[in-house]
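In what follows, a structure is listed as structure tokens, so that the remarks can point back to it.
With one protein chain withheld, the remaining protein chains of the complex are depicted in position.
Chain IDs A, B and C follow the sequence of writing; residue 1 opens each chain.
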Amino acid sequence: MDLTVHIGNLKLKNPVMTASGTFGYGEEYSEFINLNRLGAIVVKGISLEPMEGNPPPRICETPCGMLNAIGLQNIGLKRFLGEKLPYLRKFNTKVIVNILGNTIRDYIRLAQALEDERVDGIELNVSCPNVKKGGIIFGTDKKMLGRLISGVRKSIKKTLLITKLFPNTSNIHEFAKIAEDSGSDAISLINTIPAMAIDIEIWRPKLANITGGLSGPAIRPVAVRMVWEASRAVKIPVIGIGGTMNSDDAIEFMLAGATAIQVGTANFLNPKSTVEIIDGIEKYLKKKGINNIVDIIGALCYA
Amino acid sequence: MDLTVHIGNLKLKNPVMTASGTFGYGEEYSEFINLNRLGAIVVKGISLEPMEGNPPPRICETPCGMLNAIGLQNIGLKRFLGEKLPYLRKFNTKVIVNILGNTIRDYIRLAQALEDERVDGIELNVSCPNVKKGGIIFGTDKKMLGRLISGVRKSIKKTLLITKLFPNTSNIHEFAKIAEDSGSDAISLINTIPAMAIDIEIWRPKLANITGGLSGPAIRPVAVRMVWEASRAVKIPVIGIGGTMNSDDAIEFMLAGATAIQVGTANFLNPKSTVEIIDGIEKYLKKKGINNIVDIIGALCYA
Amino acid sequence: MSRYFRAKVVSNLPLNKKSNLLTLRPLERAKNPEPGQFYMIEVGNSYDPLLKRPFSYFRKTSEDIQFLYAVRGKGTLLMKDFMEGEIINIIGPLGTGYPKPSRGYIAVLIGGGTGIASIFSLAERLTKNAYILHGAKCREELLAVNELKSLKGESFICTDDGSFGEKGTTVEILEEILTQNSRLKTQNLIYACGPRAMLEAVSKLAADKGIKGYFSLVEYMACGFGACLGCAVKTVHGYKRVCKEGPVFPIEEIVW
Partner (left out) sequence: MSRYFRAKVVSNLPLNKKSNLLTLRPLERAKNPEPGQFYMIEVGNSYDPLLKRPFSYFRKTSEDIQFLYAVRGKGTLLMKDFMEGEIINIIGPLGTGYPKPSRGYIAVLIGGGTGIASIFSLAERLTKNAYILHGAKCREELLAVNELKSLKGESFICTDDGSFGEKGTTVEILEEILTQNSRLKTQNLIYACGPRAMLEAVSKLAADKGIKGYFSLVEYMACGFGACLGCAVKTVHGYKRVCKEGPVFPIEEIVW
């Protein structure tokens, strides 16, 4: 059975990746699973300088979902390269680095530094809803998004470039098209949906940041629809993210048009989710008599 | 204890309304609850001509939510006025009619006919995601939305005009502002979020319409955030909709800035939801020692 | 007497690997159901699963309502965990059940799989001139075999693999019955509930032989009482709600 999928020039041994911000820098999961088994590890968003993140409370639970406003806390490029990347390099798994900046120049510097270190891929976080100065304007402004992507594209040679899209739009296909036209090798979607919860006893937002991003099974139907729309609008591969809890959900995304999927919130509930999903996909394909996983990508039938 | 709230020129005896499309024409619930107790009844969307709706399956369940693609099935204006409105008139409850059309002219004709029959309010459904020709373009195009609202506004005299907003945008406050500036007396939000689910056994969409609208508790955090954003952008009252299952949820919307709320999907699980929510709000206010419900509207504290 | 009421789980007994017999006792005064009607049953107390699930009532005793259900997905899986004494919310009786056969008609009742639940409620009311057919894949999936024996009508049991009763499908038995009493065939009246494939086959047979009858249909439901328009099926008179105008429809009105 062949689980291999291709995202741009990257060959993944299976379509199961981790979603940025939910898998730390990989180390946190090494005691639970064999990291070699993953298609790719996408690490927590990295900025040029370390960021301390938002004050607590940073998370809360909602029906079949959770809100987070971590505020992009990260150790910064330098410490990432010095302390975290060497560890990840030990595994036979692709390493994709999620990056975020305030300006196009920030993104370019990050991308170049990471290409120099030969990471396997770069995922542009243009869509994180939690910090005002951050990538968010790129994620909702088509022109800016195009300029950002082509800027980064030109500044790096062959490293895989993925653009991660913002779900809060009525025309995801247009953003997908811009990513493709500006030189993105793939798109990933969706990031969390901006949301909010209030503690009605004390009349305060449950998050110190007031709003946060909704993730988990609650958003999966929205994510599947967006992946379906985006994958019909572009030729580059689409990576499906949002509420994948098990292999059935992963298969749903792939039938909708995703070439690979990322597992986020599920890792918190069950740190073995990713490998259980890989096993589950294999079992499903066996049951269905399918030898090559690419046969299910976008295989949705109509009427 | 005073539960009265005002939406434009309408005085509601309490802030609990029903959400369009989830309460039929009221009759279906009369055996379960005393319709006189409701703040207002918003009926299923009405078009000039009857619509037969989408083929089945029309609904499916998702984590903490459901998808629907009813396709705006309705009996049309004439039969509504002849068969349904007289029944609703018997109750001491405001009647608000959700309307939808393909053109601004359609909306105007509907609004005028309903004003002639002295319904208490009109809710513009500019946001239903299920029919291609329907209101959807109004809901995502700011210029069109403005023209629609001012067109309807000018054509009717004093009937309350509510614009129901589409959640699939990154700038709900702009749509809210347009509704206000174009003469809407209030806005209601959110409608369902476009979404999709796939049956992985048969590789087909779970809905015949392929996509549908997500409702239920899953979307509440998104709805609360949008209500909060919208209510800070406009002076007209905001009606909060999305996943209100109980009085706690209703209070959450009101703290976020809603003057009233609509109960949708909850009616299906428990046809008594609306009155239980009214009772629950009363209990909450008593416990908190609040005499007037308006004191909680937008009372969210920060920091 | 509200149709939305609380009920206590009296028992929840496994009948076979897939199916249980659930006995509920209403804690409030509840309406008596008519054959073919159904109830919406709350399967858990979180919002996942969210919606109640529809089940035909199988039997109504003086105090209790009984259901036969098969475990299919996450809702019915939770129902398996219903414990004696647990209290759940249910809505019903709902929908329009089977019209009684007029005098002189011979009722042929067909319950495929759990479809027997809906059919049984009618079978119990018929005193004579009735055939009751129940089929399943294999012995282990048959339901209510003993109860069927106790009925006044003549009952036939079949399995696809022949592991119990006759080997074959209910449709084959139906054909035999219709052939045997062929002189009267237009005085046969078919009542059927079961898998779609079975209903389609029965429908074809009925059309061929000019026999009338009624099917109980299934469709996904959100409310069960006519409010959501989610359970539409196509009929010759346009879309109809399975939960309100149905679940029972005249065979010839159904558009497949």
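Criterion: a residue touches a chain if its C-beta (ideal position, glycine included) is under 8 Å from a C-beta of that chain, and two chains touch if they have at least 3 such contacts.
Nothing here was measured: the structure is a model prediction, and the numbers come from that model.
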item: Sole residue of A:Asp2, A:Glu61 or A:Glu83 that reaches the chain not shown, by the stated touch rule; value: A:Glu61
item: Residue among A:Gly8, A:Gly53 or A:Gly76 touching the omitted chain; value: A:Gly53
item: Contact partner of the left-out chain, one of C:Asn32, C:Ser46 or C:Thr179; value: C:Ser46
item: Per the touch definition above, residue among A:Thr22, A:Ser47 or A:Asn125 touching the missing chain; value: A:Thr22
item: Residues from chain A at the interface with the omitted partner, ascending; value: 21-24, 28-29, 31-32, 44, 52-53, 55-61, 63-66, 68, 70, 73, 216-217, 245, 265, 267-272
item: Residues belonging to chain C that touch the chain removed from view; value: 44, 46-49, 74, 78
item: Residues from chain B at the interface with the omitted partner, ascending; value: 63-64, 217
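The criterion applied here is as follows: only the chains that are shown with their structure count from here on.
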item: Chain nearest the global centroid, as defined over all protein CA atoms shown; value: B
item: Approximate Å spacing (C-alpha centroids) for the pair chain A, chain C; value: 47
item: Chain centre separation (chain B, chain C; CA means) in Å; value: 36
item: Centre distance in Å when chain A and chain B are each reduced to the mean of their C-alpha atoms; value: 34
item: Junction residues of chain A - those touching two or more other chains; value: 63-64, 217
item: Chain C: positions in contact with at least two other chains; value: 47-48
